[in-house]
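Remarks on the structure that follows.
One protein chain omitted, others in place.
Order of writing sets the labels: A and B. Residues in every chain begin at 1.
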Amino acid sequence: MDTDLMIRVYPFFIEAAYVTVQLSVLTCLLGLACGTLGAMARLSRLAPIRWIAATYVSLFRGTPALIQIFILYFGGPQIGINLDSFAAGTIALGVNIGAYMTETIRGAIISVDRGQAEASRTLGMSRAQTMRKVILPQAARMMIRPLGVNINALIKGTALVAPISVIELTYTAQRFIGSTYKPFEMFLLAGILYMIIIYVVGQGIKWLDRRAQIV
Amino acid sequence: MIDTTKSDTPFIDIRHAAKSFGALEVLKDISLTVERGQIVAIIGPSGSGKSTLLRAINELDPLSSGEVWLEGVQINKKLPYRQYEKHVNQVRQDIGMVFQHFNLFPHLNVRDNITLAPKMLKGLSTAAANKLAEEQLAHVGLSEKIDVFPSRLSGGQKQRVAIARALAMKPKVMLFDEATSALDPELVEEVNLVMKQLAEEHMTMIIVTHEMDFAASVCDRVLFMDQGVVVEEGPPEVIFQNPKEERTKNFLRKHLSR
Partner (left out) sequence: MGLDFTVVPEYFGILFLGMGWTIAITIGAGLLSFFGGIVFAVIALYGHWVIRLPFRLLAWLFMGTPLLLQLFLIYFGLIEVGIDLPAFIAGVIGLGLHFAVYNSELIQASILAVDKGQYEGARTLGLSRGQTLRRIVIPQAVRAVIPPMGNNMIALLKDSALVSVIGVAELTLAAQQAISRTYRPFEFYIAAAACYYVINLCLEAGLRRLERRIAASR
């Protein structure tokens, strides 16, 4: 294994890792926003809104994320959307993971015991008050771990912006494989950094989950 | 504590209540009235519709047809969505309900469980709400548990807190849906005591229960339901000792010989 080479090029990977982290954070935030909206829409009492949300989930989970990125980045200009690769990638990935998060969040809300809503409504609280004060606080505690699974996939999913030349970890690995012909070493450099990012985030999720447990 | 106004209008008036879940008829044309301060027990086999009837009173499971009136106000009025919601939320403040599985809010401690609705719906200040919570807890004998979380309470304690939570809204009537069915036998008595105390304070109560002894000792009236109809009703002495209907006799025989 060519460790000298690895020592020489790793700074590029560190910089690329920083971009991967940025992509992950922004994608995650957008995904959570879409996921929350989507979950609320899926649970709406108005059938058309429910249908729109279900279609959103079906389309974005049923087609490859890579194609979604290409549609936005390459196809966008045709309908007046001109984004740079970083923005297009982030938005496409964010909306994509939002579809998965919609189901995660909705699942958590549904899993709150029916009796909780019944007790709350019986006291005279409205649907909105019940959701805000009784259901969502309990659902939020339950959705941390499954959202962690979504986030894990999201971090690895940021690699999909490499084909549109965003200079993140996978793109950097590809670039250096091309110039050094050392795929194993470059895989290791990128791979280890991905795993560090995933590990740190994973620990954060675990901590959040612990803190959220009710006394 | 008895308010003797409007004694000609029945306090609770259920007219021709019917409820179907799809093809299944759960309630078949039930009419009954409850006077203020009355304590009514509803007994019967599972599937008889007794819980469904109770839950129809506060629109948890709205009737398919028929009317429910509380003190001259129709509870199950047909209104456009938004008005209906406002109306129902308002009326429910006057009806307290206690569930078989307590349904305490696990993410809130006892104090917050009790003060949540009064603060949100009646605009009570935190100080006033806290005082109210302390009063209600003292009423059910659990003052020292005010800052504890529900997971730390026994079943009987949870149910007493649930009763305190319902009472904090100063309801006109209390509905009990098999309040002690999920409790271990040793814990049933403490809840029954609280319910007896409420009865002595002349709270109007409708109690769905399996406990014949308790029903006999507390209630003014007993209704026996079977397959969606009220088969027989009367004072406890009559129903339990001298029932008229065959079905009532069969049910009691099976139940009391256990």
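Throughout what follows, a contact is a pair of C-beta atoms (placed from the backbone, for glycine too) under 8 Å apart; a residue touches a chain by one contact, two chains touch by 3 or more.
This structure is a prediction, so every number in the text was calculated from the model and none was measured.
Judged over the whole assembly, touch between the missing chain and the shown ones holds for A.
Of the options A:Val9, A:Leu30, A:Leu123 or A:Ala190, the residue whose C-beta touches the omitted chain is A:Ala190.
Listed for subunit A, the residues touching the missing chain in the whole complex are 59, 62-68, 70-71, 74-79, 156-160, 162-163, 169-170, 173-174, 177, 181-184, 186-187, 190-191, 194-195, 198.
We take it that only the chains that are shown with their structure count from here on.
Annotation: 46 Å between the Cα-based centres of subunit A and subunit B. Note for the complex: subunit B touches subunit A at residues 58, 60, 85, 89-90, 92-93, 95-97, 99, 101-107, 116-117, 120-121, 149, 151-152, 162, 165-166, 169. Partner subunit B is touched in their complex by these residues of subunit A: 113, 115-116, 118-127, 129, 133-134, 137-138, 141, 214-215.
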